[in-house]
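A single protein chain has been removed from this complex, and every other one stays in its place.
Let's turn to subunit A:
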């Protein structure tokens, strides 16, 4: 499956397309169907997310994750600083939790 990613323009944070909006949590990512080019074109034109591209992903025990290690690390944070990893989504918290 493919999922869509980019970087939030203001903060640079890695973000994932949920089908409706951008989320910082890869677990929120939606499988992109044939409408991927349309969504990409629209989002690039909106200029709030930089560097939009599709990533190969799979469903795992921990939820949706990119297949390639580079995108996996990009989705979850540096492997050498567990304290800097993105925590799982917490509805009670703000949208950026370290």
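Just so we're on the same page, contacts are C-beta pairs under 8 Å (C-beta built on N, C-alpha and C of every residue); 3 or more make two chains touch, one makes a residue touch a chain; residues count from 1.
Methods note: contacts and distances are computed from a predicted model.
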Hidden chain of the complex, named as in its UniProt record, picked from "Carbon-monoxide dehydrogenase medium subunit", "ATP-binding cassette domain-containing protein", "cysteine desulfurase" or "Nitrite/sulfite reductase": "Nitrite/sulfite reductase"
Touch residues of subunit A, complete complex, unshown partner: 7, 9-14, 44, 46-48, 50-51, 67-70, 73-74, 77-81, 84, 98
